[in-house]
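And now, chain A:
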Amino acid sequence: MALLETRDLSKSFGGLQAIDKISLGIEQNTVHGIIGPNGSGKSTFFNLLTGVYKPDAGSYIEFDGRDITDKPPHYIAGCGLSRTFQLLRLYGELSVLENVMVGYHPHTKYGPLAPFYKGAEVRRHDQAIKDEMLELLEFIGLADYTEIPAAELSGGQRRLLALGRAIAMRPKMLLLDEPGAGLSPVNVDNLMATIMTLKERYNLTIVVVEHILKVVMATCDTISVLDHGQKISEGTPDFVKNDPAVIEAYLGREMADEDIRAAMNA
Partner candidate 1 sequence: MHLKKKVIAGVVAAGVGLTASAAFADDIRVGITMRMVSENGQAYGQMVMDEIDAINASGGINGNMIKATLMNDECKSDKGVANANKLIFQEKIHLLIGSTCSSVSLPIVDVTAKAGVAQMIPHSTNAKITQKGSEWVFRIPVSGRYYGGVNAKYVGENIGTKIAYICAADAASVGDCANMEKQMRSRFGVDPAYRADVQEKEVDFRSHMQKIKSANVDGILVAALAETMARALVQSYEAGIGEDVRRIGSSSASNAPVPKIAGDAAKGVFFTAAYAAADDRPIAKLFNEMTRQRYGIHAPDHDFSQAYDLVRIMEMALKSTDLELSSSSLAADRTAIRDAIASVEGYEGLASGPISFCAAPTPQCRDGNRTAVLIGYTKGGEDFETEVLARVTMEPDFGLE
Partner candidate 2 sequence: MFFLSRLANMIEALARIHRLLPWVIAYALLLPLPWIMTTFFNEYLIDLANRACLFILLAVGLNIVKGFCGQVTVGHIGLYAIGAVTSAVLSLEPGGFGGALGFGLPVWVSIPIAVLFTAAAGLVVGLPSVRLEGAYLALATLGLGESVRIFIAVTPALGSSTGLMMIPSPSIGSFVFDDFASYYYLVMTAAVLGIYFSFSILRSATGRAFQAVREDTIAASVNGINVVKYKLLAFVLSAVYAGLAGALFAHMPPGYLHHNNFTVIEMVTLLLMVVLGGIGNVWGGVIGAIVVTIAYDQTKDLVVYFMDRPIIIQPLVFGISMVLLVLFMPRGIGGLFEGIQRNRRFIRRSEEKLGGTA
């Protein structure tokens, strides 16, 4: 059963057609990879899914049975679709704990003016959120840093925090935008292991955009391949690896990356 489905999803910026009629479905409880050469539109795709960009007319996006095509990002988040950013976009001045508590926002049980007339309930509810978030931080290994402002964390810790914040709202689906960018291979493996644990723990469906093909091939159940804004292939890792269209898309570029060829031939 497709938790997320797009039909003819398109987006153009001025004259440039960044995403061109992409139709795909993401099955529940799977790990779905989105790959493609640079400039193929992967980040734009995520921004369209989460409402950060408005899709062109004729597009259709459905999540958990609901039409989210032209909905604003906060609404989509409320439906249970969460994401991370390549640039992380942490709340630098807020503490680690506060960052994840913001992640929990869609589930806040009191209204924005409640502090004025329901103070006790606000405090009670916030304490419950705090406890839950502390547990989450414990799980991802940031429990020692709860009061530290996010801006003061190390690179690896910042990624963990971004992950934690995205999971804080118990999403149904989590979109990961190049989670491994800039990490050494060992750290990438660690990160992926953590993500997989989180998937099991919280019953998530994961969609990951990634450049590091070894990781994608190893962890994904399904992979969709984008090139020039179009979906050129889709299927299991084995299928995609051997699809001539995919190979051409990658090798047809200036790619001196051993990793890709190794992944292709593995």
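Heads up, the rule we're going with is that a residue touches a chain if its C-beta (ideal position, glycine included) is under 8 Å from a C-beta of that chain, and two chains touch if they have at least 3 such contacts; residues count from 1.
Selection rule: all candidates are chains of the complex that A comes from, given by their letters.
Keep in mind the model is a prediction, meaning the values are calculated, not measured.
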Checklist line | Identity of the candidate that touches chain A (this complex; choices 1 or 2) | finding: 2
Next item on the list: Within their complex, state which residues of chain A touch candidate 2.
Entry: 50-52, 72-74, 76-78, 82-83, 85, 89-94, 98, 101-103, 105-106, 108, 110, 112-116, 119, 122-123, 126, 144, 147, 165, 169
